[in-house]
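As you look at this complex, bear in mind that one protein chain is not there, while each of the others sits in place.
Chain naming follows the written order as A, B and C, and within any one chain the residues start at number 1.
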Amino acid sequence: MTHTGRHFLQIPGPTNTPDRVLRAMAAPTLDHRGPEFAELAGEVIDGIRPVFGTTRPVVIYPSSGTGAWEAALVNTLSPGDRVLCFETGHFATLWQEMARNLGLDVQVIPGDWRHGVDPQRVADELTADTERAVKAVLVVHNETSTGVTSRVAEVREAIDSTGHPALLLVDTISSLGSIDYRHDEWGVDVTVGGSQKGLMLPPGLGFNAVSEKALEASETAKLSRSFWDWRPILAANEKGAFPYTPATHLLYGLREALLMLQEEGLPNVFARHQRHAEATRLAVRGWGLEVLCADEREHSGSLTGVIVPADHDADKIRAVILDQYNMSLGAGLGKLAGRVFRIGHLGDFNDLMLAGTLAGVQMGLSVAGVPVDPSGINAALQRLQLP
Amino acid sequence: MTHTGRHFLQIPGPTNTPDRVLRAMAAPTLDHRGPEFAELAGEVIDGIRPVFGTTRPVVIYPSSGTGAWEAALVNTLSPGDRVLCFETGHFATLWQEMARNLGLDVQVIPGDWRHGVDPQRVADELTADTERAVKAVLVVHNETSTGVTSRVAEVREAIDSTGHPALLLVDTISSLGSIDYRHDEWGVDVTVGGSQKGLMLPPGLGFNAVSEKALEASETAKLSRSFWDWRPILAANEKGAFPYTPATHLLYGLREALLMLQEEGLPNVFARHQRHAEATRLAVRGWGLEVLCADEREHSGSLTGVIVPADHDADKIRAVILDQYNMSLGAGLGKLAGRVFRIGHLGDFNDLMLAGTLAGVQMGLSVAGVPVDPSGINAALQRLQLP
Amino acid sequence: MTHTGRHFLQIPGPTNTPDRVLRAMAAPTLDHRGPEFAELAGEVIDGIRPVFGTTRPVVIYPSSGTGAWEAALVNTLSPGDRVLCFETGHFATLWQEMARNLGLDVQVIPGDWRHGVDPQRVADELTADTERAVKAVLVVHNETSTGVTSRVAEVREAIDSTGHPALLLVDTISSLGSIDYRHDEWGVDVTVGGSQKGLMLPPGLGFNAVSEKALEASETAKLSRSFWDWRPILAANEKGAFPYTPATHLLYGLREALLMLQEEGLPNVFARHQRHAEATRLAVRGWGLEVLCADEREHSGSLTGVIVPADHDADKIRAVILDQYNMSLGAGLGKLAGRVFRIGHLGDFNDLMLAGTLAGVQMGLSVAGVPVDPSGINAALQRLQLP
Partner (left out) sequence: MTHTGRHFLQIPGPTNTPDRVLRAMAAPTLDHRGPEFAELAGEVIDGIRPVFGTTRPVVIYPSSGTGAWEAALVNTLSPGDRVLCFETGHFATLWQEMARNLGLDVQVIPGDWRHGVDPQRVADELTADTERAVKAVLVVHNETSTGVTSRVAEVREAIDSTGHPALLLVDTISSLGSIDYRHDEWGVDVTVGGSQKGLMLPPGLGFNAVSEKALEASETAKLSRSFWDWRPILAANEKGAFPYTPATHLLYGLREALLMLQEEGLPNVFARHQRHAEATRLAVRGWGLEVLCADEREHSGSLTGVIVPADHDADKIRAVILDQYNMSLGAGLGKLAGRVFRIGHLGDFNDLMLAGTLAGVQMGLSVAGVPVDPSGINAALQRLQLP
């Protein structure tokens, strides 16, 4: 079947790159050591900070978000350091595996993939750590595999309540530019981001926002590093340069994407995502299905995980929807494979794109033989009639 | 209010230009007298014919569709010639005004803007024209202002039944590449087309498909012409050239658009448009509103005209929808202003774009205070669950 | 032979469309009746005026420059009106043929295709026309086929000296945005332009700048017209609209191109073209070849015609250069076919592109067996070392 019209890319990222950004990227290559590039570099190096809620430097890598995970670890930690982690989902688990591969001592608090990090548990573990063996707490802000958003501000309070000196490292890959986040205010030490979600760019840029304390830690950290080393990058950035060739075209795109976020206003961006997430949950529950996230305080603004009835295969439903309705949805990952699909509603998005998305899910479920109450779509539309 | 995401351009043309076509057009300019251009010209000159249902030449102008209207007249008629016309809507009326401006004797059969050309009336008028004063019958195949499609094959039969030698000139601007059309089979003499509807291109190309009989008429036609003159164009086209600089970038785009139509297959293209038109009517009637087209045989595949309740202003509804839902709909034109809006569902389109469109209309009507039955959307979605 | 790198498009138009303009054109289609389009329309309708040197309206057609030729004639003249024309080259001749086709009485003053319009001859002819039969004088400002620029200001003075009321119609297709031109100051009545030369756009837009006197003439002119009629266009333009669908994407491009001309400054644009023309003539003469233009006051800033030695075929030389050096040059047209080639140096161009161009001509001549003095290139480079 030949597909016509725009593909509905409703995975939780990479997201639809707006044509404005694509056109900004379709520009001729320029000399990355010349004055024109220095101006561009200055703009994006400064312009990215508010998106992280920081006034401090943000390191930009020509890499995926995975690379930025590695950067956060190798710049702050030494072989054998203990890190406290939480099994909130697939990506939290992958980050933990990476930490283990790099030679860290990874302490994992198990989880059910339906809840975020429990702040009380953080406090308990750090209180119990009387020897201060834990050097860092790793939190995934928004679990892309589940649609659960951990309460980072409360995690911060929990750490503070114990007086424990551990660093706080947070992955915001699928929340950055979509869900309210405050690197400075929440006292996060390293915030990890990527280009391909709320920033509306193609994949290929990784970010580390870095606190003063993290920078100090980097002076003594002993994990081997060269490409990921913050120090030469921060030094070069001060002159609008990079120590090695940057991904120039993604920086062209980043400049345009930052302008778009600025035009809309970050608070409006966050509110838009919350509103779409609410409408999506109303549809899901209207159909008679269950949302994966089990805590009302933790629903993600970026994506919604949907549990399919036990006698159906989520991947078959997704295949029907891709084939028949030209829409990509996110698969259940890891231990959720086949039991869950994920609806991305982040990035460059609007009410009618969401309406089309939810209509596609509703029709696809029907076509795939899953009994759904067709009033689901109208529950969402009613929400979308309000601001 | 800042708009995000893709604008829903649901006017009945210009339509969404697919990004494939935009990228094909973003190519460097080439020498329009060189060998590379000759190859391109050959491809589009040949490739456009099947879209018109003809094996004969199609003249391509760097102009709007309006220009192609003028070309159809000045190539075939002489000052004072009588043309038989039908008041099927706004664009039919404009074409008639043009004919008058050019010095033709325009005979107009009045209409209610809810029906197409009545084939019986054609037969009656031509039968009555015993002096053969009528030199051409002008028909708008798909009235963009109303969503009514005239039955051209039956008009042809009506003409034939009278033995009248009048030429048949047909405007397919908003049906070409969307609604089944057969220049050769239906014995049309000049078919007028444009680039910006079913062909999925930006505006800027006009077309005339030309029958043998029309070409003969052009030998003796006396309306003054130079730019629009078929003869030097057809002569140059045989060598892959044009007598004056063609709109090269739109031809790049045309090549890509023809490829897309070919990939999908014209019968599939037509069926897709019919299916979307049906789903749209189901929604409109589900809301409790009336479709403008009053004859079940004449519903347009390209667009649907919707009558708003007498106490509401269609333009205010459209303004609400544009502001709140980032969607453009077509206005009521001429004597339908304020009483009707038009939903375009043509060109590079798919089920979920239609679902988003109909959701936007439903929500917009509600927000604008028009009472609608929200089950309308589901009537459409049920149709879209079937092939 | 596979070509690599950028093609050198050194015909005298269409010119290299800058990537900025191509990217501006690669934008989604918008509603040509909506508020966003009205803003764009307003910008280009106003912004184009200074390029013509006028503060009065400029009509923009979705057409080639040829169409704008026709518009200039049909809006101001009546069947049988006499027009005074000059055989300055191929395009002047084509415009005269068009005038004849439209039913005008065309008086042609023969020429040798190496000189512009002789202002004295204009005065003589108009003085002789005691019956004021001549309704318009037609001048091609810059003959694209020869590289000769007529002295329009002096033609104006010549007309004025006779007190003759004839309109002055000027074709600036290959001078607009390249060579100093002043519609208002020089008292031109209709100035004809196109998009694809100094305006750096793809082909597809035609222009008419219109004097008060021309507008008055249009009230009584009797040549038939509808598509080309200025009046509905000027009326619609006042509200940021067009009476029929405009070539939206070329208007996107026009906005960007006008911005580029404004950034550089029109006097700088004109000076740049003159400087490149001078350098080109230095190279041509350095090679030992002759420039086609025979009057030092009339050298074109846009292009240079080069006479090839009598025993060589200019088209073969061009074929060698296209094949071997990936560069398109202009052919000799009409009676210059095979005897002349033309080097375009207009539009989005710079010193090193010119140096590459001249190097290519020099090498191509050598490869084609035309004896040339290789110091030609250095004569040009010496000029380009000066401002």
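Keep in mind that, in the parts below, contacts are C-beta pairs under 8 Å (C-beta built on N, C-alpha and C of every residue); 3 or more make two chains touch, one makes a residue touch a chain.
Predicted, not measured: the structure shown is a model, and the values here were computed from it.
Within the set A:Ala38, A:Leu259, A:Ile307 or A:Leu322, the residue that contacts the chain not displayed is A:Leu322. Within the full complex, the residue among A:Ala217, A:Leu250 or A:Val361 touching the omitted chain is A:Leu250. Touching the omitted chain from chain A are residues 6-7, 9, 11, 14-17, 22-23, 25-34, 61-67, 69-70, 74, 79, 98, 101-103, 194, 196, 202-204, 223-227, 229, 243-250, 322, 328, 331. Residues 19, 23, 26-28 are the ones on chain B that touch the missing chain. Think of the hidden chain as still there; on chain C it touches residues 2-6, 8, 16, 19, 26, 263-265, 268, 272, 324-327, 348-353, 355-357, 359-360, 362-363, 366-367, 374-375, 377-378, 381-382, 384-385.
Criterion: only the chains that are shown with their structure count from here on.
Shared contacts of chain A and chain B, meaning chains that touch the two of them, come down to C.
With centres set at the average Cα position, the gap from chain B to chain C is 34 Å. In chain A, the residues that reach two or more other chains under the touch definition are 19, 26.
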